[in-house]
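Only one protein chain is missing from this complex, and each of the others stays in its spot.
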Amino acid sequence: MDADQSSATEGTEYTPQELMVAAAAREIYDGDTVFVGMRLPMLAYQLAVSTHAPNALALFESGVIRDDPAGTFIHTMCDLPNQFEAVATTDMLAVMGRLQRGDVDLGFLGTAEIDRFGNLNTTRVGPSDDPIRLPGSGGACDIACLAHETVVLMRHEPRRFVDQVTYVTSPGYPTDGSGADGRPSPGAGPRRLVTSKATFGFDDCGELYLRTVHPGVDPQSIHDDMPWELKTRETVDEEPVGQTAPPTPDELELIRTFDPEGFWTS
Amino acid sequence: MDADQSSATEGTEYTPQELMVAAAAREIYDGDTVFVGMRLPMLAYQLAVSTHAPNALALFESGVIRDDPAGTFIHTMCDLPNQFEAVATTDMLAVMGRLQRGDVDLGFLGTAEIDRFGNLNTTRVGPSDDPIRLPGSGGACDIACLAHETVVLMRHEPRRFVDQVTYVTSPGYPTDGSGADGRPSPGAGPRRLVTSKATFGFDDCGELYLRTVHPGVDPQSIHDDMPWELKTRETVDEEPVGQTAPPTPDELELIRTFDPEGFWTS
Amino acid sequence: MTVDKRITLEEAIERIEPGESIALGLALEHAIPFAAGHELIRQGTDELTLIGPISDILFDQLVGAGLVSNIQAAWVGNVSIGSGYRFREAIEGDELTIENHSNLSIATALEAGRLGLPSMPTRSLLGSDILEEGPFETYCDPVDGEEHVLVPAITPDWAIVHAQRASPAGDVHLWGNVGVTPQAVGAASDVIVTVEEIVDPSVIKSDPSRVAITREQVTAVVECPFGAHPSPLAGYYRRDHGHYISYGQHTKTQGGYDTWVKEWIFDIEDRAAYTERLDTSLEPVSADRAAEVRYGR
Partner (left out) sequence: MTVDKRITLEEAIERIEPGESIALGLALEHAIPFAAGHELIRQGTDELTLIGPISDILFDQLVGAGLVSNIQAAWVGNVSIGSGYRFREAIEGDELTIENHSNLSIATALEAGRLGLPSMPTRSLLGSDILEEGPFETYCDPVDGEEHVLVPAITPDWAIVHAQRASPAGDVHLWGNVGVTPQAVGAASDVIVTVEEIVDPSVIKSDPSRVAITREQVTAVVECPFGAHPSPLAGYYRRDHGHYISYGQHTKTQGGYDTWVKEWIFDIEDRAAYTERLDTSLEPVSADRAAEVRYGR
């Protein structure tokens, strides 16, 4: 995790993080049971349940279960506003049991590195003789292995797309191209990658492809960022790469209610 | 379990059940963590904690944990008086986890049949082509396997002492005479058998021996009840078979407070 | 915004199909869902598999009604008097099968189900005929090199729980001892909750650490006052010991049971009429309010 995702895009009325939150929120369907991690996913859940997914239920690995946004800004899933008037405040195995049993429709993941098959690394990067230590998995590996599907959120930087992640913290699809069927874990694997420039899907081989670019982003710049030849939506379902829908004014207003000082989104 | 343990001994001022409760209570040491089963053990714990073992803690498989007697008569460990002002009312794995971890000093068991090595049967008796079904283990097998030591309570009837129990519900010691070391389970096995006529110990081979007879009982009658040649305390520690201490007036008064109508003790 | 899961007891029990498996009597002698069990008898849902640690007389009543094919339990009887006569006669007559468990093995089997695991280990059962006759396997654990028992998961089609109060959405406050309730609810495919009172969601949300069952686990919520009688419910009513003793005395024969079931189930219109028949006060005494708890944000 990094602290400084705060470079607002000049000339637009929303930040890249606000767009990511809106795009992530749209991946939550009404009635979903969602495993919600820290940072932007907390905002994405709060946005979704306030708009198109009023019956989405949030499970947090701390033991909190919620059906609505925390009343005020939160840094962590354990902040009192996230516990206050929760559906339940229980223990980790009570919620992780539901995850492992297969009851979670969608989980969110962040990452420092991603490979072509959605394998994620939040443990250590850099050369083996001079590694840089990151905080580690937390619940990420569990969500990657066990949620029915996952959505990955990542700041878009070329160095984060790698041929091979330094450490597989959270497994995506097998690098042999066998896709969801080749995964040793019960979950079906990543559905989306949402970056600060574009959204991506994963094809039947589990390989990343470009779905939409955010407003103002040149699709070629996305291809240029990749160390491999990036597939696009055209090769998967013959649809052209589209443009990511920007957050609506209502969505923006809600996001700014949840994060009034732009701590996570500026 | 049988319902009619109500034959008061003529000519004494206490019933055999009251004596069994007092003898069982003396097996609880101050500071013990005790796994308490239904019926007479509930009374034995209440007596012990009210007299010589004020710091004995009772775990009940229902999830109740107590440090004092239930305020009024109880049929079951889940009766409201046993939950009221308990130390905790939690779940079965919370207390069974402590049992399996080895934190329970003493557990109580009842039985329909017992063999020479303390193996107990509460599942089925009689010939295999015409069996009589009993209620089953409940937590008895777990207590037998996992408590550090156990005390067995049984109404004294010759048919209950058998060469081989019909069904091993609750394992005692191996029938090869290998004693506590030969047990596959972590607990050390039975410490005592308390019947309505006598108390018994188990020697290093895990074999039952006569320790004390209750007041007014002819020791020879105990030997006559057995299908095998019964060892006595003399062969184990060269002490003569003693007489079981009867309940004191204070003990009797307490037992009759806990079971005012003699439901379990008359 | 939330789905309202309130239906009648009749509607809830109609969802259970013949041949399905039901975990009930999960808090041991506390909070046994007798009203739901009696509705099963009324509807005649048969070929059932019953799952539970200590069923007290509810399993015996369902067996007496001829609805049960199989039982997975640690103990079946009448805690006040010992034997459950309908169960005994059915087992001795080979009319039903039983998978004998200990309390810990049934708790472990349900815990494995709750955690989505195929099996879980225990140190219990070794040396017993429960192990020999049951669905268990022994294995040598690679960590400590010792022999342990692997208990296969049990994942009931249904769990039925009686509790103090719930919201219409199915978030449940339950207090007092709970036995294997968390395990069975977590392991079951569907859950029916009967409660003394359905309350406004704000009541439940004022104390989220008291919530034992949450909405996405729950299929139906039924308001059913006195729904656990003759078992006790913390804060609501004491155990009706006389009812258990009387049930035992009257059901030593199938004919006796048939008379009992007519009087107490088939001839009774609903739970309110059942309650009116009782002539004993079971109201708890000393029921002071528990110490205050606040959350805040």
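Here the chain labels run A, B and C in written order, and each chain numbers its own residues starting at 1.
Here is the rule we go by: a residue touches a chain if its C-beta (ideal position, glycine included) is under 8 Å from a C-beta of that chain, and two chains touch if they have at least 3 such contacts.
Everything numeric here is computed off the predicted structure, so don't read it as measured data.
Omitted chain: which shown chains does it touch?
A, B, C
Identify the residue among A:25, A:38, A:152 or A:252 that touches the chain left out of the display.
Candidates A:25, A:38, A:152 or A:252; residue touching the omitted chain: A:38.
Determine which one of C:7, C:203, C:245 or C:278 touches the chain that has been left out.
Counting the whole complex, the residue in contact with the absent chain is C:203.
Given that one chain is not shown, which residue among A:14, A:45, A:84 or A:258 touches it?
Considering all chains, including the one not shown, the answer is A:84.
What chain C residues would touch the chain not displayed?
Residues in contact with the chain left out: 116-123, 137, 139, 141-144, 146, 148, 150, 152-153, 173, 175-178, 199, 203-204, 206-207, 209-210, 234-235, 238, 283-297.
Which parts of chain A face the unshown chain closely enough to count as touching?
1-3, 38, 60-64, 71, 75-80, 83-84, 89-93, 96, 99-100, 123, 130-142, 144-146, 167-171, 174, 183-186
Counting contacts across the full complex, list the positions on chain B that touch the omitted chain.
33, 54-55, 57, 64-65, 67, 70-72, 80-81, 83-90, 93-94, 96-103, 146
Criterion: only the chains that are shown with their structure count from here on.
Compared with chain C, which chain's mean CA position is the farthest off?
A
Just how far, in Å, is the C-alpha centre of chain C from the one of chain B?
Centre separation, chain B to chain C: 28 Å.
Between chain A and chain C, what's the gap in Å when you average each chain's C-alpha atoms?
40
For chain C, give me the residues that contact two or more of the other chains.
182
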